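In this view, the complex is presented without one of its protein chains, the others remaining in place.
Up next is chain A:
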Amino acid sequence: MKCFSRYLPYLFRPPSTILSSSCHAEADIISTVEFNHTGELLATGDKGGRVVIFQREQESKQQPQRRGEYNVYSTFQSHEPEFDYLKSLEIEEKINKIRWLPQHNAACFLLSTNDKTVKLWKVSERDKRPEGYNLKDEDGRLRDPSMITTLRVPVLRPMDLMVEATPRRVFANAHTYHINSISVNSDYETYMSADDLRINLWNFEITNQSFNIVDIKPANMEELTEVITAAEFHPHHCNTFVYSSSKGTIRLCDMRASALCDRHAKFFEEPEDPSNRSFFSEIISSISDVKFSHSGRYVMTRDYLTVKVWDLNMENRPMETYQVHDYLRSKLCSLYENDCIFDKFECVWNGSDSVIMTGSYNNFFRMFDRNTKRDVTLEASRENSKPRAILKPRKVCVGGKRRKDEISVDSLDFSKKILHTAWHPSENIIAVAATNNLYIFQDKVN
């Protein structure tokens, strides 16, 4: 990794353009961001049910400074709003998650899901078209066969690149509750979808059946006190997956043990700190995201105030805990009142599992270097994103005297939250979704 900064803070620079929508409609709020396995493609989903795919420019010798920028590659409407007539409720078209499949041929495949339905999309390019048909002319009108005197072989001629997305599979009617996660298995034949109370296993080829592997719905709904918040397959072991709960626990399950994985193989939970106990303790312990490391040795979880890294071999407490915005601990009542305490932040690993990143408020996002234990706060904003400028670390002042560049806790804008981020699988390129703007930052080129 030649571009790797040797120390934090990373010197990220923004590209020459920030990719965003011109109007600030609610439908443009980005709800998920995901790089594909090579990092060449970056997919975003928004609240309006659209998917926008960006492709990295090939490096060219003529313009070395425009090194690998991302441009719009394809846009399509993945999900439409629906209405559940039995319950008299709308089904939102918001894209909750996108997951790429590894690429085997020229076409790319991705899974996108809203609250109820998962769809498999094929994204393919067309840059040639046949010309010289015998039975129809160039406009497509049929020719009179009796007028044809000679035969010719149609030839393929280049045309303007056209990227088309077609839905190949629709996996519907398998979830009573809202889907929060999808995860492609390492066998690339199956994937799972998780809602609040159940996890289903699908085969990509079969859309009318799914296999229920986890069900935590109590017989008596009055006894419901815990829900599933996220789930993911192990990156290498196709029989292993984890799911997190609203009570701050992680369960690791082995599908070889039994058909219904209600009994976990491992149970990860950190004992509660009695000195920090409050009425909000459970809410802030609810895990909003769970991610395996690329190595498969660790699992990272995000709760409201911290990011934790767990060793799969140690169940009783996390290996590392990082404070994301501990200054909010004294503000939990207000955050409960305005519902911010229920915000679901995601977290991501970098390609080498040495740095983890997650979002915060005021368009801040945080990076933690697991080796040096250094951390940095950066801001995704237009003012700070001049082309080729270096992102300046930000600091939140918790009390006492506020220095010049610091921002006080009371000045934070809680409507500007960074919930979704993504890290390129091998390079130091990050994608940060700030409401309806997508920021892509690259590491400084030496």
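By definition in this document, a residue touches a chain if its C-beta (ideal position, glycine included) is under 8 Å from a C-beta of that chain, and two chains touch if they have at least 3 such contacts; residues count from 1.
One rule holds in what follows: contacts and distances are computed from a predicted model.
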Absent chain [UniProt protein name; select from "Elongator complex protein 6", "Transcription and mRNA export factor ENY2", "Radial spoke head protein 9 homolog" or "Cell division cycle associated 4"]: "Cell division cycle associated 4"
Touch with the omitted chain, as defined above, among A:Ile95, A:Leu332 or A:Ala380: A:Leu332
Touching the absent chain when the full complex is considered, from A:Glu125, A:Glu269, A:Glu282 or A:Asp375: A:Glu282
Sites on chain A contacted by the missing partner chain, in the whole complex: 84, 86-92, 115, 176-178, 196-197, 217, 219-222, 224-227, 229, 246, 274, 277-280, 282-283, 286, 329-334, 336-340, 342, 409-414
